[in-house]
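Have a look at this one.
Just one protein chain is left out here, and the rest sit where they should.
Chain nomenclature is as follows: A, B and C, assigned in order of appearance, with residue numbering initiated at 1 for each chain independently.
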Amino acid sequence: MSAMIAEHDLSGYVGTRTIRPDGVDKVTGRARFGADFNLPGQLIGRVLRSPHPHARIISIDTSQAEALPGVKAVVTRDDFGDQPSEFIPAGEMMMNYRDVVRNVMAREKALYEGHPVAAVAATSAAIARRALKLIEVQYEVLPHVIDVVEAMRPEAPLLHEDLYTAGVEPKPDKASNIAKRVEITLGDIDAGFKKADVIVEREFKTQPVHQGYIEPHAALASVSEDGSAELWCTTQGHFIVRAHCARLLGMDIARLRVTASEIGGGFGGKTVVYLEPLALALSRKAKRPVKMVMTREEVFKSSGPTSGAVVQVKLGATKDGRFTAAFAELKYQAGAFQGSPVQPGVMCAYAPYDIENVKVIGYDVVSNRPKVAAYRAPGAPISEFAVESVVDELAKKLNIDPIDLRMQNAAHEGTKAAYGPKFGPIGMEETLNAIKKTEHWNAPLRKWQGRGVASGFWFNIGGETCASLTVNEDGTVSLMAGTPDIGGLRASLAMVAADELGIPYDKVRPIIGDTGSLGFTFLTGGSRSAFSGSMAVVEAAKQIKTELCARAAKLWDTKPDQVEFEAGHVRHKDDAAAKFKPMSIADFAKMAGKTGGPIGGYGRINAQGAGPSLGTHLVDLEVDPETGRVTILRYTAAQDAGRAIHPSYVEGQYQGGAAQGIGWALNEEYVYGADGKLQNAGFLDYRMPVASDLPMIDTIVVEVPNPRHPYGVRGVGETPIVPPLAAVANAMESATGIRFTELPMSPPKVLKALKERGLNKV
Amino acid sequence: MAKHHITATVNGDDVEFLCETEETLLDVLRDTLHLTGSKEGCGSGDCGACSVTLDGRLVCSCLVLGCEIGGRRIETIESMAKGDTLHPLQQKFLEHAALQCGICTPGFLVASKALLERKAAPTETEVRYWLAGNLCRCTGYDKIVSAVLDAAAEMRKG
Amino acid sequence: MARVVLVGNLAQLTGGVAEFDLPATSVKHLFQQLSELHPPLGPHLEEGVAVAIDGQIYQDALLEPIGPNGEVFILPQIAGGATARTMGGSTAG
Partner (left out) sequence: MRYEAPESLEGAVALLARATGDTRVLAGGTDLLVQMRSDIVDPELIVDIKKIAETRAITEEKGGWRIGAAVTGAELKEHPRLKQVWPGVVEAANLIGSTQIQGRATMGGNLCNGSPAADSVPALIAAGAIATVAGPQGRRDIPVEDVMIGPRRLSLRKGEFVVSFFLPPRPKGSGDAYLRFIPRTEMDIAVVGAGVSVTLGAAGVIAAARVSLGAVAEKVLLVPEAAQAIIGSRLDQPAQERLAVAARAACRPIDDKRGTTEFRIEVTGVLTRRAALIALDRARTN
């Protein structure tokens, strides 16, 4: 470790590849994830879930379960007070708690297979499982609807009798499964399409895919007799968990302390609550700690995948390749409750391009599936898959190189985005150039091999963020952040702190604080944790430097403006006599008590100015014409990071996003039977890419600094999943001449398409 | 039915425990012996996060019954570092940033160690196929495969 | 006077009017003026929208100043916000 750091100038860690501070614990098995926490006297909680996709719950009889020796508590809908239908800010997020309480525990109806109906806590997992079998639930089974288009039909089974489409005038007088219509417009598309020489119009269909984190949801709750509680859980945002749970259980926020465990993957799926309120409710009843862990089947059936969707795209261009008008209509599945990511889907659809006339309409549609949760750039991969496929087709029609066509229409600084703002400096053109310059772009291809390129956009967000820096007696620094570290955050923040304070990286020890230790901090999501966290650390460091300068001025009997902080030391500005020896942080630490007490800084900000990150991906693949099997041969991902604090973890984001996108494009999907039940709720038949499915994934870290961040940083975590879907589809077209518009492009679909065209021969 | 009384060797230590027939080796490791480095990602042998070696043979501990291991030798992630010294694989995983969230890391390390004990100089393809039973959702496998190849090279240098 | 533009569905609450010239000096000030002009807008502005002032996006920034000739777009809150309701996706594994 020290060897690696020695290579670098101690005054500048940002941009280097340090070893993560939490690394050793993670390679030795010591790191504690959600299911690794235990308490004396703890009970095991299990959930009874609806076997029906849609059913009215007539009655729930838990008496036999409660009578089973070893069962200490049973909770049902009766243990959770109803919530009014109002959208309440939970952190920066708005949620309708009426839906949240119903998703956590079914009330009037079970709305999807796996919807929680009751939960038990017992002295052993075996007893808890037996108790579930003793709970008698009377259902009135109702007709169900799974498909988004069917759910939109007037005659479709209605999930919520009180759901009226928002965003349409006049307000509809009849309830439906369409929760919301959204729209953005820029210019006049009719005029724009009139100017077009070529117009491509197509419909696309995607299936819901799961975030696929390897660590199942887990929670350990302990409620004491005075109603105060502690909760350990695996989450992307323990302050959000606290907000939701306090609300659902009617607790004072200060009485609930939530500690985020190490998190075994989230990708957006661990931004909501499932087990946490149940564990708290069970513990409150049993007055004993309750531990709950989902099985993999429960994760697939009951935690949020992202939307499947149907997307229409219409794009017009002049002969010389200038886009004149763009239209899209997006129909996104929300699952059992409203709130699909259709709005960001609408806003991102054409964001990579500078187009005068744009109109995008979106529909948020409920159906009898688990409520969708965020998944990496929520909504964007779906709409941009459709748009980037059509851009590719347009390039072929116009006989223009697909990178050149994108370049010609690329958004850049000053471009007015269809969703409102003017872009600052962004890296669309830079990533296109980076890809075009690769040897990969011009490498030869054989028969049945194809090459595809596609770009992607994601906004990124900032938001409320706290971080503290405490100077310890020996001059070392303790760093506390409030966003769970999913992929190297602690390393990035420690590097920034070390650079700000001019001390060695390994003298900074970062941890993730619990909800009692820092002010409200929004979750790890929206590609915000490194962006916002580093801004908060810079603010905290500034406070320390100011404080040290003030103390030095007093010690030296000089004016504060006579001293300055530089490279880890406080110096007297014009110290000709050299009688004031520069003081290090360690010097101050030793005499902290004598000079006014402990030294520390506390950054509390609402980070603004998150810069969008654009990326362009390039993929080669080969199709087996006789079986429809697709092999990914080569992959290059270029993306604008603004400034890469830790290049390895930035590259890791590009590679991980690409792999997830490849899975989404080729094999991953939720498969439902006619009975409305999920048929592939496990890693065996929900086919995420394995090591032998992928090649090395080359990365190009483009750096177009974000002027609103002290180090120029942009979030990078989400954009990488946006380009792969279309890149793979475009490569499929190049390999077979067939434009695939439905995901996943699984072997049966591919072989069918080849057969229909008589191409299924070597 | 009385519990089974089992004695076995785990990470070089003699251990003695009681377990029900349906308890898996993974349950025993995590809940009875408190060795939580082996993770449960699926419970069906599809993710490899619970990988351990049983008499030197790589297995998913979620697919072995606790009552099957009487008199056998089990090695888990907890025994991979020796004293203060990380195994070369552990060191290379850190240097290559071969982990993001880290939940799959113990399984990958145990599986990779088993590979390098059988094959000192595996090709990239051999590494990828050997590790196909270990799911990682974060990294796209790139840095994991690089770390294993690099560790192999270093171990060959001795 | 600041030039104010409503993006997306919000104009449905102002009888289709999407553009305003208002003497607003801060986001809070602007929200007050808009709510007075078009009461139905009020709850939506409170629910959480993003504003782009001279091209820069701000979320939950009531105190952000608006220049005399500022150009302000009021848009659905970016993922992580109200309209997404699903919040941002994960930044990492």
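We adopt the following convention: contacts are C-beta pairs under 8 Å (C-beta built on N, C-alpha and C of every residue); 3 or more make two chains touch, one makes a residue touch a chain.
A quick note: this is a predicted structure, and the numbers were derived from the prediction, not measured.
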**Study point:** Touched by the hidden chain, restricted to displayed chains
**Key:** A, B
Point to revise | Touching the absent chain when the full complex is considered, from B:L29, B:A98, B:A111 or B:V148 | key: B:A111
Check your understanding: Of A:M583, A:V690, A:A726 or A:L743, which one is in contact with the hidden chain?
Key -> A:V690
Point to revise | Options A:S261, A:N667 or A:S734, residue touching the unrepresented chain | key: A:N667
Check your understanding: Just one of B:A8, B:L54, B:I77 or B:C136 touches the chain that is missing; which is it?
Key -> B:L54
Check your understanding: Which subunit A residues would touch the chain omitted from the figure, given the whole complex?
Key -> 297, 626-629, 666-667, 671, 679-680, 683-685, 687, 689-690, 692-693, 746-748, 751-752, 755, 760
Exercise for review: State which residues belonging to subunit B touch the missing partner chain.
Suggested key: 1, 4, 20-22, 24, 43-46, 48, 51, 54, 57-60, 62-65, 67-68, 111, 114-115, 129-134
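Going forward, only the chains that are shown with their structure count from here on.
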Revision key, fill the gap. So, in whole Å, the Cα centroid of subunit A is separated from that of subunit C by 24
Review point. Roughly how far is subunit B from subunit C, going centre to centre by Cα mean, in whole Å?
Key: 53
Exercise for review: Starting from the mean Cα coordinates of subunit A and subunit B, work out the distance between those two points in Å.
Suggested key: 29
Revision key, fill the gap. Where subunit B touches two or more other chains simultaneously, the residues are 100-101, 136-139
Check your understanding: Where in subunit C do residues touch two or more other chains at once?
Key -> 92-93
Check your understanding: Which bits of subunit A are touching subunit C when the two form their complex?
Key -> 87, 89, 92-96, 167, 169, 181-184, 211, 213, 236, 240, 265-271, 304, 338-341, 343-344, 346-347, 372-379, 419-424, 459, 461-464, 486-489, 522-530, 606, 608-610, 649, 652-653, 656, 708, 715-718, 721
Revision key, fill the gap. Within the complex, subunit B is touched by subunit A residues 1, 4, 17, 19-20, 22-24, 26-33, 35-36, 126, 211-216, 262-267, 293, 295-296, 486-488, 646, 648-649, 651-652, 655-660, 682-684, 688-692, 694, 696-697
Study note, to complete from the structure: subunit C residues touching subunit A in their complex are 5, 7-9, 12, 47-48, 52, 54-61, 64, 73-93
